[in-house]
Every structure is written in C-alpha cells, then in structure tokens.
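Here the complex is missing one protein chain, while the rest keep their positions.
Here the chain labels run A, B, C, D and E in written order, and each chain numbers its own residues starting at 1.
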Amino acid sequence: MKILVANVNTTAKMTDVIAASAQAVAAPGTEIVGITPDFGAESVEGNYESYLAAVAVQEAILTYDGDYDAVIQAGYGEHGREGLQELLSVPVVDITEAAASTAQYLGHRYSVVTTLDRTVPLIEDRLLLAGLSQRCASVRASGLSVLELEEDHDRTVETIVAESVKAVEQDRAEVICLGCGGMAGLEAAVREATGVPVVDGVAAAVTVAESLVRLGLGTSKVRTYAPPRPKHVTRPVASRG
Amino acid sequence: MKILVANVNTTAKMTDVIAASAQAVAAPGTEIVGITPDFGAESVEGNYESYLAAVAVQEAILTYDGDYDAVIQAGYGEHGREGLQELLSVPVVDITEAAASTAQYLGHRYSVVTTLDRTVPLIEDRLLLAGLSQRCASVRASGLSVLELEEDHDRTVETIVAESVKAVEQDRAEVICLGCGGMAGLEAAVREATGVPVVDGVAAAVTVAESLVRLGLGTSKVRTYAPPRPKHVTRPVASRG
Amino acid sequence: MKILVANVNTTAKMTDVIAASAQAVAAPGTEIVGITPDFGAESVEGNYESYLAAVAVQEAILTYDGDYDAVIQAGYGEHGREGLQELLSVPVVDITEAAASTAQYLGHRYSVVTTLDRTVPLIEDRLLLAGLSQRCASVRASGLSVLELEEDHDRTVETIVAESVKAVEQDRAEVICLGCGGMAGLEAAVREATGVPVVDGVAAAVTVAESLVRLGLGTSKVRTYAPPRPKHVTRPVASRG
Amino acid sequence: MKILVANVNTTAKMTDVIAASAQAVAAPGTEIVGITPDFGAESVEGNYESYLAAVAVQEAILTYDGDYDAVIQAGYGEHGREGLQELLSVPVVDITEAAASTAQYLGHRYSVVTTLDRTVPLIEDRLLLAGLSQRCASVRASGLSVLELEEDHDRTVETIVAESVKAVEQDRAEVICLGCGGMAGLEAAVREATGVPVVDGVAAAVTVAESLVRLGLGTSKVRTYAPPRPKHVTRPVASRG
Amino acid sequence: MKILVANVNTTAKMTDVIAASAQAVAAPGTEIVGITPDFGAESVEGNYESYLAAVAVQEAILTYDGDYDAVIQAGYGEHGREGLQELLSVPVVDITEAAASTAQYLGHRYSVVTTLDRTVPLIEDRLLLAGLSQRCASVRASGLSVLELEEDHDRTVETIVAESVKAVEQDRAEVICLGCGGMAGLEAAVREATGVPVVDGVAAAVTVAESLVRLGLGTSKVRTYAPPRPKHVTRPVASRG
Partner (left out) sequence: MKILVANVNTTAKMTDVIAASAQAVAAPGTEIVGITPDFGAESVEGNYESYLAAVAVQEAILTYDGDYDAVIQAGYGEHGREGLQELLSVPVVDITEAAASTAQYLGHRYSVVTTLDRTVPLIEDRLLLAGLSQRCASVRASGLSVLELEEDHDRTVETIVAESVKAVEQDRAEVICLGCGGMAGLEAAVREATGVPVVDGVAAAVTVAESLVRLGLGTSKVRTYAPPRPKHVTRPVASRG
C-alpha cells in the first residue's frame, strides 16, 4: 500500500519529518511518500496561507506521477480536503479530522492544543464542518508559531504541556490532540504530565487511511465529491523569482 | 494482538458469524475472540433487551480469563460502551460509532439502514451521545427483524437495497452504514445498487481497534471512565431454568 | 394511587429515606412504595454501576408483585428509564428529567449540583438525550461521594451551598437542582444562601407522576417504547456469596 | 389553592370553557378563576394579536384584586409568559411549555397539532426559546381557525385526527399535543385514532401549577425575572368605542 | 425615503437623540422620523416593560399618519419586531438583529455589551430567535442602567470600555456591538481601547433599512407575517393620570 502524505507548506525539510513520523507508525508493507507543494507559504498560519495550501496540494497531487492508495493532508485546521476528495476516488484523510475522530474513541471530550491564537478559529471551523465539534472541549493556543516549535525543544515541551494541563483541568478534556503536524514527538511528555491519551494527527491519519484501504472503501462519488465536470480550467503554477 | 468481539445477544451462532466476519478483515497477526453473554435476549431489538445486553457484556468481559488488547461491542445502537470503558484501560469500540466515524471520511452525509422501526430511536440516541449525528442524513428501518435477516437471503438483500436507495436519493446520503451486526455480507449488493460506499460496523470496528492498539492509545481514565470506586457490588448472573 | 420509587443502589436504608421523602410530598391518597434492587452497587457513581442499576431496577419492577400506577427511577443521571418505559404502560419518571423540567418553569437557566466530578458527564449525557440541556447552565460537582453526603451533615451543607452559589454567580443559574437522591433535605439551606428556587428530583418526580396518572396519561407504545417482542430471554439474578 | 387561568383573547365565553376544562382536572381544593383580558383580539392567531394578548394579560393580572397561588397563561404559542414571571413570584405556567414538557415524559418525540398555518412559526419559536424543540417532531396546522374549531364539531374532529395521524406516521411523533386552548375535549378521538397519548395544554398546566405550589416553588427572582425596577410607567387600558 | 425610528420608551428626549443619531448616518435624501410610544416605561429594562413597548410601538405605528418606507425598532433585545412585520409590508428592522448581522461581516465572533445584568437573557433570547447566536461570543452587562448611561459620561465610557476589553480578551470577540440605543457615540472610545470594529445598532439599522428599500424588498406576507385576519380587536390606549 502506498500513501501520499501532503505537507501544506513549502518547507521540504518539514515534509521529510512528517513523512518519517508517518512511516514510523505505518504497518509493514505501507510505503509513505511525502509531497511538498510547489507554491504557498513556508509555514501555514492563517486563512490566506491555508487557501494557498489547499490549491498547492491539489496541484501537487494532480501532477504526481504514480499510483497510490490514499492521500493524507497533513495540515491541522487547513482548507482543502474537499477538493482532493473531488479529484480522487481513493480515500483522503485530513489530520484534523483523524485526530478528533480518534480522540472520540478514548474519552468523553477532547481538546486540541495548537500553535498561534489566530489559528484557533480555523481549527474550530474545520471541526464544525466535519461534524466533530460537539465533543470538543476547547481549542487552545500555545502562542508558539509553527517555526518556533522547532527552535527550542525545552520551551516547546513546557509550553505545550502547560496548555494541555489547562485543557484537562479547566476545560474538562479527557484526551489531547496535538494540533500541528510539527508537534509529533511530544506525545509522551504531554501524556505523562496530564495522564490522558494524546493523539498525533499524522499518526492517527496513517492508521485511518490504511484501514479504509484495507476495507476497500473510497470517497463517495455520487454528489458532493463527484469528479469535476469537464470544462476549461486554467491551472496555477508557482511564480518565478 | 487479540481483540474480544462481544456479541450482544445470547445466540452463540451469531457470535461465531460476527467473529468470523471480524477475523476476515483483521490484519495478519490479529486474533479475534468472540464473546457470548450469559444472559439477555436471543436477539436485541429495544431498550429493555439492550440494557440487559449492556450488563451481560460487562459481566462477560469481567469474567473473561485471559489477556486481550481491545474490546469491540458488536451491537448496533446498543447501550453499554461507557461501562466497558470504565472497567478497562484497553480501547473499547462500539460498532455504531466505528461505522459512523468511518462513513464520515467518505462522504458529506451518511445514512444508517437498520432492522425494525423501533430500533431507529436507539441508534439516533447513540449517535447523538457520540457527537456523530450532525452529518447523519437518516436512520432508516427495513422492517426486518434481526432473526428475519437470516431467513430469506433474497428478501433481505432486496429490502436493504431498497431502503439504501431511498437514503441516497431522498435523504441525500452519500455513504450507507449497515445498521446491524447481522447485515455483514450485504456490502457488495448495496454498493452496486446505490453507487456509494457501504460500511459494515464490525469490519470498521476491527480496523479502529487495531489502529488504537498500534498507536498505543487506550481509554482515558481521568474522569468519566475512571475505574469504578472500591465498594460493595452484588453482581448478576444468569438465572437457571 | 400507588407509586413505586426505585432506588438505584442496593442500600435498603437509602430506599427508606427516598421513599419517606417521596411520601412527604405526595398528595393525600398517594401510597409510595420503595423498591431496592437485588443486585448492583451500594451506591452508584459511574457508568458500570449505573448500567447494573438499570438492569437491576428493570428486574425489580418485573418481579414486583402487585399493582401500581407509576414508577419513579430515583437515580440522578442514571441509565435505565427507557427500559422501564418499554416494559410498562404506566408512566415512568426519571428524577433527573423531572428536576430539570421543573426547574425550567422557574428561571431562565438552571444548574445541577451533584456529587463526584466523574458523574457530571453522566448527568450531562442524560440531559442531552432528554432534550433538556439547552437551558442547563452547568452541572457542578461538590466532590462528595454519595456515601459521604450522609457522614458529616455540616460539611455537606457547606459544600453543596458553596457550589450552588458558584452556579448562580458564575454560571448564571437561576434555579438549582439537587443532583443526587441523597441530597433531599438541603433545599432550605441552598435556597437561603442563593436566593433561588431549589428543586429536589424525587419530590419533583412524585408530583409529575401523580399528575400524569391523574391526567390518564401513560407511556406511548407505538414505536420506541413498544413492549418487547416475544423471544427467548435469559434473565439475570443476583449472584450468591 | 387558587389558580388564575388567563385566556389570551377577549371572548369571555372562551374563558369560561377554558376555566371549566381546567377545573375539571384540578385536584380537590383547587379553585380555578378564569381571567379575560380587557383589550386585544377576539381570537389570537398571529404576532400582532399575540403581543396585544401578552400585555392585556399582564394588565389583567396586575389589576386582579385578590390572592392566588399560580397563574396559567392559556394561549398556545403566545408571547407573554416572561412578563408575568417578572411581575409575580408565584409560578407562571404557559400551556405551550406545559404540554411539551408533559409530552416528553411519554414518548421519544412529540408533535403539536394546531390551527392555522400562520401560527406554526409562533409555536416553533416559543418551543425554541423554552428549550423544548429538540424532541419536537413537528408542528402541524389543521387549517382551522380558532373560531372555526367551534363551528362544526365533526369537521373539527376529523381534521385534527387526520393531522395527528400524519404526525405519528410521517413525522414519527409518539405523543400528540393539542395546540390550541380550544381543542380541549378532542383527546379521546385523537388517542383512539392514533394510539398515542394526547396532551391538552390547559390540563397539563393545571397539574404543573398545582405541583409547583405544593412543592413551595415559585419564580426565581435573581436575574431575568427580578421585579421591574421602580420607574415611571404609563399603563395601557382598553380604548372606548 | 422616509424611515420611522421607533423609540421603545416614553422619554421623548431619547427619541430625539436616537433620531438624530439615525439622521447622522442616513444617506442624503433619507428623512428620519422619531416615534415615541404613548404608553410604557420611561426606560425599558426587562420583560414586562419590553412587552409594553412592543404593543405601544405597534399602536404608535398603526396610528402614525403619513407614508413611510421602513420602520426601525430601536430597542436592544426587545420584543415586538414580529408584530410590526405582520402589520406592515415595508421592511421592519430591529437594531439587535441589525447590529449582530452587521458584526458578522466583520469578524469571526462578536460580543454585545449592554446595560444591566437582567437584560442579558432578553438579548440572548432575541439573538436565538433571530438565528444569530452561533457566532455570539458573549452578551456582557456593564451594570449601568439605561438612565445612568447619561448621567456621568466619563464613568459610562470607562465602564463600557472595560467590559468591551473583557469581551475581546476573555470571550474572544472580534467585534463589539453596543447593546443599547443610548450607547451611540461611544464607538470611537471602544474601538480605540479594543482595536476592534464597534457596531451601533441604530446606525446599522438605518443602512439596512435604506438598503432593503433601495432593493425593493419588503416583509414576506405568505405565512408568519401575513396581515392580521379581519376580526374584532379592542385596541389599547394610554391610561390617564
């Protein structure tokens, strides 16, 4: 089985990290291929960048040369999953939704701990659209940007742990979702500090995608995600310079 | 990995069928063990029988002698998952929720096609509690009882297919969940007739349980599903005669 | 008129207290009969015990020898009301729902003050299923267990009052529901401290049951609560030893 | 115990009918007093008339000379209950809410069968505000006006019964609420035709009011329904001619 | 174009202030006419007074002699808009709804800052009925009464600003609605202190009314807001003395 994992930003190094973390949880026989978009932002933290990511990932998948069995969109709270579902009949799994759906098996309510305050509404909106907000206790921002997550590991751990503890104690969360692809690897620290299960979206999405493929299930093509109608489309490419 | 699959009724033959269908989709290395409750109804079609099932399954799991990595409750729309979650730290997966969560990856809205009209509200209630009703287009009854499903295969196929077509055309479902453990095996006929993906709850639950185990995730024990407090409990057993 | 009031735990002394408090508010001519289940926990504080209670109460009612006009299930936030409704055509009243429905006549929003933190989600779930959560300002835990409520009366009063004041001041509740059968008798203290009406579930349920009987209204038998279908059922009994 | 039952229109004959039907279900010792507003419409079928009724009932109650223990507002889907609650510390019961709350004890979902199509949204709005719409299957109009209900009894029975049957069969209602004060007396015919319990709002409200009085419960005065602040108010009276 | 702006209280000076602030934002060619009700309270702060206002405004509009193109009801959180819609085919705009709808164009969530705590539930109820509560972050009370707003300008500014800052920082509001007709003129101070857009309901309602008139849109008369049916109505007038 081959699964494409699409990074939503243009930072190839992040694609590698995400793909590696995906491969680490994949079943034997599952090949993970990381996809980096040709255009967009080096990190995605807001609607403008998120829309760019949606289209850049669409283009990256459309131009990918080779077969594959499923696609994971590895941006937390980002736009775009619906477009991929229209283009493809293989399963498309968004990590925001995979994390939340997984968390719902584990506790009465879950919280998401993410990066900047400005991305909280994006995540809330995606959960609302996905029908997964009823059991969401809170989406909390750590105040760290996507790129800052990497800069000072100790500060990152401390900050994410502190916010997770608040989610459990104040918001009554019983499960924590790590709300950024770049937070993979923090599970143990958060679990230890809070005593609750911790879900990484990329890892969850890998097992969901594998499961759907194994069950022979793909995207429904009868209405919302029917293939685009034949028509003239001018496609975008990365600008030069 | 060993997964217990608990039938909710006392008909051992059904346990065998369910366990076999679970084993059929399980990953290599996953052992499925069917559990039959000691008391309750020969088929579960309503609240009285469903509550009996909840407690009978609790007892069956408590008295199971051996290790296991996860438990699946194989009743559609039944009570009881929360009790098992309290008793266990391994994952507990209800097939109603596994089916709905799986369906949500595949289309904009899903419907459940079940047995008798009287079980529709039970399924609706379980989806409501699970936070999975926003994207549920409808729960439709075929009018066939659990035991009738087995009697006349052609009638069963025809009836379930007809109701599924209505769900897609009238209720705008884009995915169908088969709303009874005893409907496993109808996927192909329904998919062919409707053109939409069809989810069997037992199969979905097996992959969910395997995924959770592989990710090292278990039930959160901090509040709702903390272990029962030490106290005097008089446990029930099957009556004689 | 005769009303059965079913305690959800096996502590007969509590049945007596509950029955006495029910009798105290009953209309002249209403006879209250307390029912103690044969199996289950000495106090109910969680899902495992609550499911046991649901089935134990079902059995206790099924085996009750005599006529009666209504049944009250006297557990706050417990499972089981639906099963009794299926078995009976006389009215079945759950104290959680009677308290909330009563509170809704008295103020814009109400809060429930209950025992342990772990029972909060159970109460929230029951209110959600009953369609009574929109006007629920909060469900607050006092931290006292069911049995501790009896141990030190002054501490109990002080703790429940303190939590009720928070509900009124912080959560904007205008009515307080006492969220445990064992809290009957605290109404005056809470009302005095908060200035808001205080509803005891057992008392509310008695008047609701009397009203339904007087109006000639019973459980609807057309769909959800139709009698169980004829089939083989193995019933549970209390284990020995 | 004395309960004022306020008719919402100026037709004194209707007040008598409503008061008589209230007295018929009242407990021994309960005195029902019918109140007819001084101004407003001869029958209330829409927002303009309903707002008039709200204020006319407020005035009628304010100017009522004598003691009483509770007030029932006997208009289905009408404005005004909140104003009375502010003016009074005794319980105020709206028949729309009493009917719905009572119905919720009896079945999984209830429907309201009312008069004209134009009053359906008023009833829906009142149920929404009261937090009682989640379990409302439908509000159905019979097409008969308030005054037509009286004209041809056979037509009235036939029409209300027909609409009730649709509510049960098409909307999955398990209980019917008669959505107009003027429908009292149709319970038996509707119950017989549908097989489901039928709730008359006035009757339900009488038992609710009696229950609240007996429990010593009145309107919460801490926030929403605190007494009006002292200030200059010019009160309305009926115009002459 | 001529727009009637109905004050909800009997204080003619307030009518003048509201009309002047409406005229200040009106387009060239728009004439604003202030309407003062004949009866009701000198300031409206609760349900009793709000219902009086609803009817008094209805009467004032019905007896207004002259043509007009739209009506604005200038009470925040008050009853009555539906009655006017029934009486008129020109547009009727409530400032509570105009403010909220306008705020929704400007940010992800909005808060309302109003006068007394007791009016918060009235505003919440009106937003709920209007379908505008999903994106409402909070309704906050300043503790100042309507008349106090005028007494000490500095205190008013300070208090409203302080509450607005809490709405933005604690409740995550991105837009503030000034929740009282008497708060017009505070926009600049609140905007400066919070950095977010500030919406005055009267100003918003003027542009909405002008827009509807320009687009040739009026109240739908097919069902809810059909004209009152012909029948005998006794209308209210102000009492003397």
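Convention: a contact is a pair of C-beta atoms (placed from the backbone, for glycine too) under 8 Å apart; a residue touches a chain by one contact, two chains touch by 3 or more.
Small disclaimer: the values here were computed from a predicted structure and weren't measured.
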item: Residue among E:40, E:77, E:107 or E:236 touching the omitted chain; value: E:107
item: Hidden partner interface residues of subunit A, rising order; value: 10, 38-43, 45-52, 54-56, 58, 79-80, 82-83, 85-87, 117-118, 120-122, 125, 128-129, 145, 223-226, 228-229, 231-239
item: Touch list for subunit E against the chain that is not drawn; value: 25, 27, 91-93, 97, 101-102, 104-108, 130-135, 168, 172, 174-175, 194-197, 199, 203-204, 207-208, 210-212, 214-215, 217-225
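One rule holds in what follows: only the chains that are shown with their structure count from here on.
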item: Intercentroid distance (Cα basis), subunit D paired with subunit B, Å; value: 44
item: Gap in Å, rounded to a whole number, between the CA centres of subunit B and subunit A; value: 28
item: Per-residue multi-chain contacts in subunit B, two or more chains; value: 120-121, 223-225
